[in-house]
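One protein chain omitted, others in place.
Up next is subunit A:
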Amino acid sequence: MFLTISTTGSPERPATDLGYLLHKHPGKTQAFSTSHGNAHVFYPEASVQRCTAALLLEVDPVALVRHGRGKGRGGAPDAALAQYVNDRPYAASSLLAVALGGVFRTALKGQCTARPELAEQARPLRIEVPVLPARGGAELVRRLFGPLGWDLVQAEAVPLDEQFPEWGDSRYVRLVLEGELRLADALRQLYVLLPVLDDAKHYWIAPDEVDKLLRAGDGWLAAHPEHGLITSRYLARHKRLTQDAIERLELVRLAEADGSEVEELDNAVDENRDTEERPVPLAVQRREAILAALRVAGAQRVLDLGCGQGQLLQALLKDPAYSEIVGMDVSVRALQIAARRLRLERMGERQSSRLKLLQGSLAYTDKRLAGYDAAVLSEVIEHLDPERLPALEYAVFGSARPRTVLVTTPNVEYNVRWETLPAGHVRHGDHRFEWTREEFRAWAGEVARRHGYGVRYVPVGDDDPEVGPPTQMAVFTQHDTDTTDTPTDTTGTTTDTPGTTTAAADTDTPKEGEAA
């Protein structure tokens, strides 16, 4: 990773003053050791007219991986960082920011003991970062540096691989900044904005990050229009990332085994949307529709199958009518978040005895689910490949057989009403299908017929006269079952009564002894 800082000058204000400002002699190559490798400072040019200082950080990726060990369960705090194949040695990331902060510490503080007046002066600067990882692309880079007093903010995307133009651009840009600034200000901007643009790849976890941000942002951050984004990216993510890495290592390994990215498998919890699409009121409406249907059904013991992060569970807990509430999800991570959200560990005994969280899957029958009044499958079926729906159908309607089953799913017809949704797109990346009202009813009707349920349909949300409601709900109710539990002779018309059977069996059994 590499950056250069250049300035121009004249005999009155020689460019080589840069050496004083940086506290690094232009005639030498100096090396400094940092926690992730050696940083070198040298000057490719140093004349009165032009002077350029270069900072080169030699990151050792193997050390990076091994450095991470001992945290969590034997891994670095981030999946990509755990790889020896890593862009850190080449891209200007948070590691370079750390090095910058160390190597140019006094310059960053705006101090210059030999020539104090220099530090106070703005001078023509040109900063070049050939490989800057930028989540948000060139556009965000311009938004971040634009308001900071530069005459030129140039950010060009670096292509991924010129041999495969179809792969498009990489997440790196080549950044050039030109303008008249105080060197200390320029360095502080870089110190904060390099990791902000890099995002997700913070490699420090220190308790004093807030102080550091405040110090480095002094004088420019507070007034920056992207102030919110900068602080949240700088501070918010590193905590969650370290936590997540611990929770999902097993899935990381399965993704690695398959040569896929972690996000392909570990997407049960949507970080950005909290599993609820916008506008949020629809999620609320859906929950209310479910609660209303449960009340009508008179359910007390309820299964929330695919409970996700537990929003419905929370609502159910508030109503004492529900004596037993079971939340099941296939994602361990979703359950952990649900438990945290519901404060399961701090709940009183009486409350917590009403609630159970289980990991389970509707691709399998599950004896634990038998005997409940109602089951809710809210926004669940569309996360299954259609080929696997028969298994879910059997697990719920054939095996668990609650008296009432509520199924909600998006109505794809309504998608044209979502302004933000591009035509032909599903509402969530993991939706394997979205059905029209007709398709949903065809499926639900067949399911009901096959398993002895009646079914009615309830619109959820604004019921558009043309395209219907955004969410559709089917309420299945089991037909009253005949309570004759007679042993059967399937080809006959009537059978022995249970009384005679058991009596016969009971009196016959001792005779097994006699006769044999």
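We adopt the following convention: contacts are C-beta pairs under 8 Å (C-beta built on N, C-alpha and C of every residue); 3 or more make two chains touch, one makes a residue touch a chain; residues count from 1.
Basically, contacts and distances are computed from a predicted model.
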Could you tell me which of "Polynucleotide kinase-phosphatase", "Sugar ABC transporter permease", "PRC-barrel domain-containing protein" or "Putative ABC transport system ATP-binding protein" is the UniProt name of the chain missing from the displayed complex? "Polynucleotide kinase-phosphatase"
Pick from A:143, A:383, A:417 or A:437: which residue touches the chain that isn't shown? A:383
Touching the absent chain in the whole complex: find that residue among A:362, A:444 or A:475. A:362
For review purposes, identify every residue of subunit A that touches the missing chain, sorted by number. 1-2, 4, 27-29, 40, 42-46, 52, 54, 56, 58, 61-62, 73-74, 80, 82-87, 89-91, 128, 130-131, 133, 158-161, 163-164, 166-168, 170-172, 174, 249-251, 253-254, 256-261, 264-265, 268, 330-332, 359-368, 383-384, 387-388, 390-391, 394, 398, 452, 481-496, 500-502, 504-506, 508-516
